[in-house]
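With one protein chain withheld, the remaining protein chains of the complex are depicted in position.
Our next item is chain A:
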Amino acid sequence: MNVVQAAESLLALSQQEELEDLSKDDPLSPSEDEGDIDGERKHKKLLEAISSLDGKNRRKLAERSEASLKVSEFNVTSEGSGEKLVLSDLLGPVKTSSSLAAVKKQLNRVKSKKTVELPLNKEEVERARTPLEQEVFNLLHKNKQPVTDPLLTPVEKASLKAMSLEEAKMHRAELQRARALQSYYEARARREKKIKSKKYHKVLKKGRVRKALKEFEKLRKVNPTVALEELEKIEKARMMERMSLKHQNSGKWAKSKAIMAKYDLEARQAMQEQLARNKELTQKLQAASDSEEEEEGAEEEGELVPDAVNEIQMDANGPNPWMLRNHSRGTKEIKVQDPEQLPEPVAHEASENEEEDRPGAEEEILLNEFEERRSLRKKSGLSQEAKLVSRQEPKDSSSQEVLSELRALSQKLNQENQQSGKQNVSSVRTVLAVQREEPTEAEEEPLLLQRPERAHTMEKLEELGKEGCFQNKEVPRPVGEGQQSERNPDNQPGAPKEKKRKEQMIDLQNLLTTKSSSVKSLAVPMTVEELEDEEERDQKQMIKEAFAGDDVIRDFLKEKREAVEASKPKDVDLTLPGWGEWGGMGLKPSAKKRRRFLIKTPEGPPRKDKNLPNVIINEKRNVHAAAHQVRVLPYPFTHHRQFERTIQTPIGSTWNTQRAFQKLTTPKVVTKPGHIIKPIKAEDVGYRSSSRSDLSVVQRNPKQLSIRHKKHLKKNSVD
């Protein structure tokens, strides 16, 4: 079977190739070189297809299924070709030229040279000398206790390395969900962007700016980290404004106004207004102004040095605690460039600021400690990559110098920091009672380490992608951690409550996620047909499911609960506070009294949707329909059900055969058509006849009478 499929795919492939060739030949300049390359490629593909005939290692399409950075202009990937990418390939020019040979040699030399690690190897330092020490080390060694810095046993390491399948799945699902959300968000944004009204946009923008400013002010007090992010945004907006030609009195309108400005006061004012606006928009914010000069300087270097470096510099003299927070967040970006570098200064700062704000700082310390450890662990693994990156990034020697300086500095700091970090930990343990969050966090640490990245908001997705390209174990983001730790205490008391509800929810969940076999239909819609791979379909499915989320269910249950509450009859409380006992502020009537005067309304009949978790049935009475219902029992019936039985068969001709209809509707008294029915008379009932009855008959036919009168009149007139 497999072989057949493979053969088919081969055939299809070759056909496709031909087609491609055809299409490629069409364009104007079919060069021979290209043809050669094509030929090679074809040959390779053919070989691969043949090798895949054995079925096991079927060729995976190098197709992009997710927003990975596999295919990107910023990254080079060796995916698909099956070869390993070597640096020299990239460095080597297309044609070998002698001019670059010298550089190459130099590079090679650099590569071969072993760099001196600044902190000496720990094992050399901590060698057991005295017998006691030896014994201790022996013991430690037996238990596989790490002697040196990582502080992690191999078992722990292994567990860190291994990420369970479920978690991986969850992670993937989350990614997908975020992606779906992003696309929805984008669609919405596009829709809103399409609105053509300029005024609308103007008003919108103004409102947004005002709101953002207000929020920023608020945030600055409440949540400094986020505020800093906001600040960055504002900064960026300022930069954009500076770059653009807006409000520079250079537009068409401005030019026309400039002509008029000589004569028209209003035009002049308008122009001035615009300029003022420009100034306003390009003005720097107060918070950032402290480090303006440094930043200016940094901006010049901006081309050469990554942003992160600037931030560190900014940091050094920014004592503001809410600005410090940023760097722990900023670490992430920097880590991409040089992993060992970053966390140290932050931790340093944090330790300095410890006295200022205890909880925040300590949190930070812990986080940083943890970061540190990661970085150390990664050092070995990443150094290669880091080198790679560092080689790619700096283009001239000056920048390289800067970087190397930085690295040296950071390593120095690193050492210091390790000690200080340890100190911190010990100090923390002594003051343990003070921090409530601390133990939970400490507990959580290993857990967090294992966990794949959670709490990724949409905007952070790209960063995540960047990380992904390094293929290293994920680094839990400090901010996310902080949030989690914040959330955690709330969760724990709420846990039992949730459990209780779960019983109901499980039902509903099952209901909604009933196993439904997927269709293998003959005709699959066009768009779907393209992704034949089952995995991909599964992925799509999962996106949808992930996107839908549990919120729907929770919302529905909440709504149902509210509806049930609303429909319940309310108890009447007749307690009079202060009656027969003391009353006043803060005094409540006794429980006994309340119990005595509480009139409990009897519980109504059970709701119709009591056992239907996915349904809310409205129990309210339809008053309009009730107006049409029978509300009086006719004579012989004593119970409403008896009467209902007699009126259940419909009589109308819509529901019956014609004969049945006639039979059901025959009147009790049948009269022949044309037969006169005399009105009831007093005699019939038993009274004596009187002259009045005649009169009544006459009165009943006024029309005839009038006709008769008319005739009389006519006769009279004729006569």
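Here is the rule we use: a contact is a pair of C-beta atoms (placed from the backbone, for glycine too) under 8 Å apart; a residue touches a chain by one contact, two chains touch by 3 or more; residues count from 1.
The rule is short, and it goes like this: contacts and distances are computed from a predicted model.
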Among "WD repeat-containing protein 46", "ER membrane protein complex subunit 4", "Adaptor related protein complex 3 subunit sigma 2" or "GPI transamidase component PIG-S", the UniProt name of the subunit that does not appear here: "WD repeat-containing protein 46"
Interface with the undisplayed chain - residues on chain A: 508, 511-514, 516-519, 521-528, 537, 540-541, 544-545, 547-549, 552-553, 555-556, 559, 608-609, 612, 614-618, 620-633, 636-650, 653-660, 663-664, 666, 670-672, 675-676, 697
